[in-house]
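Up next is chain A:
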Amino acid sequence: MSIEVNGKTLETDEEGYLANINEWEEGVATVMAKEDELELTDEHWEIINFLREYYEEYQVAPAVRVLTKAVGKKMGKDKGNSKYLYALFPYGPGKQACRYAGLPKPTGCV
Partner candidate 1 sequence: MLHIVNKSPFERNSLETCLSLAMDNSTILLIEDAVYAAMQGGKFSDKMASAAEQCSVYVLAPDLQARGMPDEKIISGIKTVDYSGFVDLVADNKNVQSWL
Partner candidate 2 sequence: MTDEAMMDDEMDGEEGVIKKFLYVNRKAPYGTIYALESLEVVLIATAFDQDVSLVFIDDGVYQLIKGQNTEGIGVKNFSPTYRALEMYDVEKLYVSKDSMAERGLTEDDLIVPVEVLDNDQMKTLMEEQDVILSF
């Protein structure tokens, strides 16, 4: 599988996660969101960028409960809760946001 981003063809795995994290650019998230009929807002980008920083630091895509906790620590309780994150990423903040951020599927999510 693959996606088209700014005229480039980027390889993805069978679940739509980017095969090579280094090929990520903002357009990847935009294109993926469009396929899900989702308009990315600043709030979405805040989480996507947070995930990219998290991966850079720890080399692991966090499980949803870990993401929730980490977001809470960085951005406060208003954002570090399931309700807020699921409202932004209805397919699941662990999986959907990691996919947009170019990360692998979170370890521990099937």
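Everything below uses one rule, namely that contacts are C-beta pairs under 8 Å (C-beta built on N, C-alpha and C of every residue); 3 or more make two chains touch, one makes a residue touch a chain; residues count from 1.
Selection rule: all candidates are chains of the complex that A comes from, given by their letters.
None of the values given here were measured: they were computed from a predicted structure.
S.K.: For chain A, which of the options 1 or 2 is its touching partner in this complex?
M.R.: Result for chain A: touching candidate is 2.
S.K.: Going by the contact rule set out above, which residues of chain A touch candidate 2 in the complex?
M.R.: Residue list for chain A touching candidate 2: 57-60, 62-66, 69-70, 82, 86, 91-95, 107-110.
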